[in-house]
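For this depiction, one protein chain was excluded, whereas all remaining protein chains were kept in their positions.
Here is subunit A:
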Amino acid sequence: MATARPCLGHLSRTCLQLTRSTPTALPIRLFSTSTANAARGKYTPPIVSKKEKVLPPSTNKYIKKAVVKKKKARTTYKQYDLSKEETFPLLDAMRIIRAWEVGQKPTSVKYELALKLKSQKNGPVVRNRLRLPHPVKTDFRVCVICPPDSAYAEAARAAGAVLVGEDDVFDAVKAGKIEFDRCLCQTDSLAKMNKSGIGRVLGPRGMMPSSKLGTVVVDPVKTMKDMVGATEYRERMGVVRMAIGQLAFTPEEMSSNLKAFIEAVKKDLSRISDKINKELVEVVLSSTNGPGLPLNGAFKGTHTSVTSKELSGP
C-alpha cells in the first residue's frame, strides 16, 4: 500500500500536466499573455495592458480644441460692435416714425426709448421712478393702505385715491379685484400689511409696497402728488425701456423728455456701487408699431431736410 500511494499521486500529476499542455482549452485565466499572444498568430495585433493602451495625444489641433474647450456660461450680456451702426438725428428718426405710424390714433401710439447698458447678468439693476417734463400718461388709479379712520386716509381720499383702508383693501386684493395701478402703504400699517399675505397677489405684478421702492411712506398724499405723471423704469436683460412720449409730441418736447430720462439713468448708473461697472452703450428710439432707430444724440443732422415745425402736427 505504501508503494501504491506515491504511484497514484504521480499518475494524477502527470495527467494534469498533460491537460495543461493545451492552453486553448483551459477554463481558467492565465496570468501571462505571452502564450495567448503566440496562440493568436503572427499577424494579429498583440493584446496590451490598459496602461499601454492610453492613446498618444492627438496631433490634430482642431480635434484637440474641441475636446479641451469647455463652454462657460457668459456672465455679461452680449455686446455688439456698434462702429458700423447707422444712427439718426432726432428729427429724422421722428419723421420716419411718424410716417410709419400714419393714420394711427395719436393718443394711443407712443414713442418708446430703449437704453442698452453694458452690464453683468447678475448684480444690482437700474430701477427708479421719473417724472418726465412732459408726462406720457397722467391718469393713475392709486390705492392707499393706511388706518381707515386716520387723517391720512381722509387726505388720500381727497387727493383722489381709488381705494383707502386696511382690511377692505386686503379682502379686495385677495378676491382678485385689483382696480388700481399703483399701491402705497402708510408706515403705521406696514406690519399689518406684511401679515395679511397680499404680497402673493401684488408681488408678481410689481405693485407690492416696499420701502426699497419708496412706496412705504409716512405721508401718502405727498407721494401721490409726486407720482402723478411719474413713470417707473427698470433694467431687464441689460436694457432699460420706457414710453417717452405720445405721437403728437413736438420734437422739442421729445428732446426735453429724452434728455431728462437719459440723465436720470446716468445718475442711477453712477449711484450703483463702484465695484460694478455699468455704462450706457446705445440709445434706440422706437414706437408702438414702428422700427427701432438708433439715435446719435444730435437734434438735427447735416442732411436733415425737415424742420421741427413740420413734425409738430397730428
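The criterion applied here is as follows: a contact is a pair of C-beta atoms (placed from the backbone, for glycine too) under 8 Å apart; a residue touches a chain by one contact, two chains touch by 3 or more; residues count from 1.
Following the convention adopted for this analysis, contacts and distances are computed from a predicted model.
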Among "Aspartate--tRNA ligase, cytoplasmic", "TBC domain-containing protein kinase-like protein", "beta-aspartyl-peptidase" or "Ribosomal protein/NADH dehydrogenase domain-containing protein", the UniProt name of the subunit that does not appear here: "Ribosomal protein/NADH dehydrogenase domain-containing protein"
Sole contact to the chain not displayed, among A:T76, A:T107, A:S210 or A:T307: A:T307
Contact residue for the chain not shown (choose from A:I96, A:V136, A:V201 or A:A243): A:I96
Hidden-chain contact residue, picked from the options A:D81, A:D149 or A:D274: A:D81
For subunit A, residues in touch with the removed chain: 80-82, 84-86, 95-96, 98-100, 102-104, 114, 116, 237-239, 282, 284, 291-294, 306-307, 309-314
